[in-house]
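Heads up: the structure comes next, in structure tokens.
Shown here: the complex without one of its protein chains, the others still in place.
Order as written gives the chain letters A and B; numbering starts at 1 within each chain.
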Amino acid sequence: MVVDVAFWVLSVLAVLGGAAVFYVDSMARATYALALSFIAVGLVALLLQQNYVGVVTILMMVMEMAVMAVYMVMFMGMNPALMPMSMVHGKRMAMAAAGGVFALLASGILLVDWPSRRGAPAGDVTMALGEELMGPKMLAMAVVSPVMVATIVAGVVLAAHRTRYDRMGDDLRRRPADDPQPGGVGR
Amino acid sequence: MGLRESLARYAVRSAHVLVAEAPGANWHTRVTVERHVLARGWRLASSPADADVLAVCGVPGTELAGALDLVWDQLPGPRSRVRVDGPDTAATALEQAERDLLDESAQRDDSRSRPTTPDMDHGGDGDGDMDHGDMDHGDMDHGDMDMAPGGIPLAGGGQDRDGLEMDVLHLRLGPVLPYWPAGLVLRCSLQGDVIVEAEAHVVDADPHAPHHGHAAGPIGNDDHDSAAIFAARRCDNAANLLALAGWEEAATRARSLRDRLVDGADAGVAAASVAELSRRVARSRLLRWSLRRLRPLCEADLEAHGLPSHLLGDPRDRLLAILDRARGALHGSVDTSAARREGVTPGVLPHLVTGLDLATARLVVASLDLEPLGTSQEPAHA
Partner (left out) sequence: MPDSTVTAISPVWALAGATALGLLVVLAAVLDGLLGARATGAAGSTGLRRPLAEATRLLRQRRRTTVAADRLLWRVGGAGLVVVALMMVTVVPLGEWTLLDLDVGVMWFNAMDVIVWALVWLTGWGANSANSLVGGYRFLAHGLGYELPLMFALVAPAVAASSLNVGDVAAAQNRVWFVAWMPVAFAVYCLGVVAFSVWGPFSPALGGDIAGGVRAELSGVDRLLFDGGRYALLAAGAAFAVPMFLGGGSGPLLPSEVWVVLKTASLLGVFVWLRRKLPAVRPDVFMELGWMVLLPAVLLQDLVVAVVVVWRG
């Protein structure tokens, strides 16, 4: 009973948090409304007894929102956070697309003949999850993360306007590197 | 004695004092105030929001008085403002401050008289440039966008050191700032926290006075100061730099050395303590790593800006040089009056500070070992 009430409260909170992202007029509030929505989803996962998934969702999403604050200032300056701005663009098209997708998904959920459950969940859900990931899917899991990190790093390197030739001279031999401010390890 | 009074008494046992020093001959006063504050178990405040007492050392000129009023407005209640004219009045001034803080009815009247809406006349130094840069206005709804939220105009954008288009913020460092030379004002244009432009002047500068070209010492009695006072000033500057570098223990040691020298400690013993501190500082690898390669000054730089030779190297070298000069003065091997004359003018600061971020700029300014500034400097730009 308590679990049911908690589930509904958290779900409503998640949806409202997501909606608030577009309703508020400051980037920082939008970021943290999104964080609130994700935390609610993580708590719902905890209620479904998926402890690991729930906690990891909360952890990663909050860290992402904090990092988003760094990107926000880097690319947009502080104005979007302070200046009341509208978060919605191209309203008509977005409304049409959102309404259409919602109708499609809702009708799918309600009309599809869902199969009944076969068997019972494993005794140790986390262990089962771990074995599933480390077993047949291990290659995918192990490769996905480094690829993502490499993409991010490559994107930043491509965007930076100082290359390593600027830093270390044409023969890449100048040490310490010519940085406006030195880093910590003296590279 | 009701509960409220005893609680107030308990609260005042741990008051925080914001010390503001007027430029001129007030170094001694400020040092004495700091000693008394710490001896009572009180603490020195780092910002007006943290402070209960505003202690003004010396007689402020008009510009400084304006700045002090701004700072006074920012103190949350209960608050007290005292003026300390000389070192001997420091203790009584602090006791007066304590009595003010305990005076409930006066504090209540004070809080009632404060405005509840901000006074926007003092508004920031921001220029009201409403340039939106490359924002795509396309189908964005501008209907209810407020171009000056809270009455403060938005910052404009500009290219910065790293190729990002960061907003330009105008920030003033000083004149009331902990670990900062008294009376110095550095107006900075910041992008992010990198200083892109700066302009330095000393408050209540007399624009008609001839430009001396060197830092004039405090007006009046400086030439009669002994080697001990010279060494004490060096220890004070070293303590500021160590406090800015975050090393509280060393900063406290330097500060207590300064106090002992002001009291007239034996030169030999004091020199040994300075040497001990110098050894400790030199041994610290974390400090070396933290301060390394921040605006290092080579001989060419010193020539170009007309700086004395003991400022060679990076801030750590300069810190060790400060302590060496202190020790030298106590041994009698440093000519203190000559050293005082070849000090650093505020005019060179903007050149040294542009391109650095706030933390580094503060460290560099502290490492320049500025003599207490007189009020006959001309403003200088960069």
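As a convention for this text, a contact is a pair of C-beta atoms (placed from the backbone, for glycine too) under 8 Å apart; a residue touches a chain by one contact, two chains touch by 3 or more.
Note that the structure is a prediction, hence the values are computed from the model and not measured.
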Which candidate, A:Ala19, A:Val56, A:Val144 or A:Ala159, sits in contact with the chain we can't see? A:Val56
On chain A, what residues meet the omitted chain? 26, 28-29, 32, 35, 51-52, 55-56, 58-59, 62-63, 65-67, 69-70, 73, 78, 81-82, 123-124, 126-127, 181-185, 187
For chain B, which residues reach the chain that was dropped from this view? 7-8, 10-16, 38-41, 46-47, 49-50, 52, 74, 76-78, 111, 118, 120, 149-152, 169, 171, 177-179, 190, 192-193, 242-250, 252, 255-256, 284, 286-287, 289-290, 357-359, 362-363
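Here, only the chains that are shown with their structure count from here on.
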I'd like the Å distance between the centres of chain A and chain B, where a centre is the mean of that chain's Cα atoms. 43
Taking the touch rule as given, give the residues of chain B at its contact with chain A in the complex, in rising order. 133, 138-142, 144-147, 149, 154-155, 157, 161-167, 192, 289, 292-294, 355-357, 360
Taking the touch rule as given, give the residues of chain A at its contact with chain B in the complex, in rising order. 73-75, 77-79, 82-86, 88-91, 160-162, 176, 180-182, 184
